[in-house]
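Mind looking over this structure? Questions follow.
Left out: one protein chain. Kept in place: all the others.
This part shows chain A:
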Amino acid sequence: MATSSALPVRAWRRVWSGTGSRHLLLALLGLLAVIVYVEAASDFRNLQFAAFGYLGIAAGGLTVLTGLNGQLSLGHGAFMAIGAYTTALFLDDGSPVVPLLGVLVVATLVTVLAGALIGAAAARLHGPYIAGATLALAVGVPGIALHFSDTLGGEQGLGVVAPPVPVWLLDLDYFFTGRDLTPSRYLSYVVWVCLIVTFVLLANLSRSRVGRRWRAVRDDDVAAEVAGIHLGRARVSAFVVSTACAGLAGAVMALVVRLTAPGGYTLTLSLTLLTAVVLGGLGSLWGALIGAGLLSYLPQLATNVGESLGLDQTRAAELAPLVYGAVMIAVILLAPTGIAGAVRALRARRTARAERPPPQTTESTVQQGEMSR
């Protein structure tokens, strides 16, 4: 770091080289982008955007578990259900007793509790058994709602009434835009603020010794143990962090969907999350976001393209799974490390070409690697 650099350059470097400050800066930029989009988009688009957001939160959590710690979960939809049902129980009529933030926190904590129990069990299991246990969870949890249909609403589920937009936010938004903040826009904000906060915290963890221990356990558990890492603690903590995200995602999903019913939390949801994480690139938070975005918008996009090509509506709708499958296959063939992985490899190749070629490099990319010293 040259001391002769101009002050702004130095200030920038300081912000960028500090883990916390870099993540906060990215969060601010992200928030700006979110504000621009939410204010510009229609109510319909905003609900779609919110759906992208809650999928993104859950995918971010799953990528920590699967990508950073190497544990597979086929049951993250079930943890979303726990968060969603907790929220629904608080917000089943228009007169909430707890402020929204409180509801979200409680829903997350309840899910964390369940996650800690399951995680402790999963830490003792291996590969296929974890998959089996979490699969059972994905299938079993919606069944609980059916069993306790008196409190949990059975097949019909529970209605969720989102609390009204807080007055200060209404005023603030009116001040800048000159129109009233609609409930859809408000929910979009709620989801995306949650996402940004979640991702900042996950990125902090990933870049700390906690994240490094998770990766060590993922890559070689015997070596990690000999290096002083308590395997059980590392695995359970990854599970808990991951389920906290799923719980929060479920909570905001309940707000957006306005209904929490077993049909929304089937195995399909769990598999969708896993798909998003794999498509985006295991272990990369950006990748999780990209994957969630793809899964949220691709079906709609395919249908639109089909219609504009002159297909009738049903035909166009049939295009969605086809495109979906094609994208899956393309990513697996062309970018086995996911979209984020492919971008990283491309960037590494470019810098490698720019600098002197290091001795016999084939792939010198470092996953989530810190290049700064």
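Note that in this section contacts are C-beta pairs under 8 Å (C-beta built on N, C-alpha and C of every residue); 3 or more make two chains touch, one makes a residue touch a chain; residues count from 1.
Throughout what follows, contacts and distances are computed from a predicted model.
Peer 1: Write down which listed name, "ABC transporter ATP-binding protein", "Electron transfer flavoprotein subunit beta", "Lactate utilization protein B" or "Sarcosine oxidase subunit delta", is the UniProt protein name of the chain that is not shown.
Peer 2: "ABC transporter ATP-binding protein"
Peer 1: Among A:185, A:213 or A:235, choose the residue that contacts the chain missing from this document, as touch is defined above.
Peer 2: A:213
Peer 1: For the chain left out of this view, which of A:20, A:99, A:166 or A:321 touches it?
Peer 2: Residue touching the absent chain, from the options given: A:20.
Peer 1: Out of A:97, A:226 or A:334, point to the residue that touches the absent chain in the complete complex.
Peer 2: Within the whole complex, the residue contacting the unshown chain is A:226.
Peer 1: One chain isn't shown here. Among A:74, A:205 or A:246, which residue touches it?
Peer 2: From the options A:74, A:205 or A:246, the contact with the absent chain belongs to A:205.
Peer 1: Tell me which stretches of chain A touch the chain missing from the display.
Peer 2: 18-20, 23, 201, 204-205, 207-213, 215-216, 218-220, 222-231, 237, 283, 358, 360-371, 373
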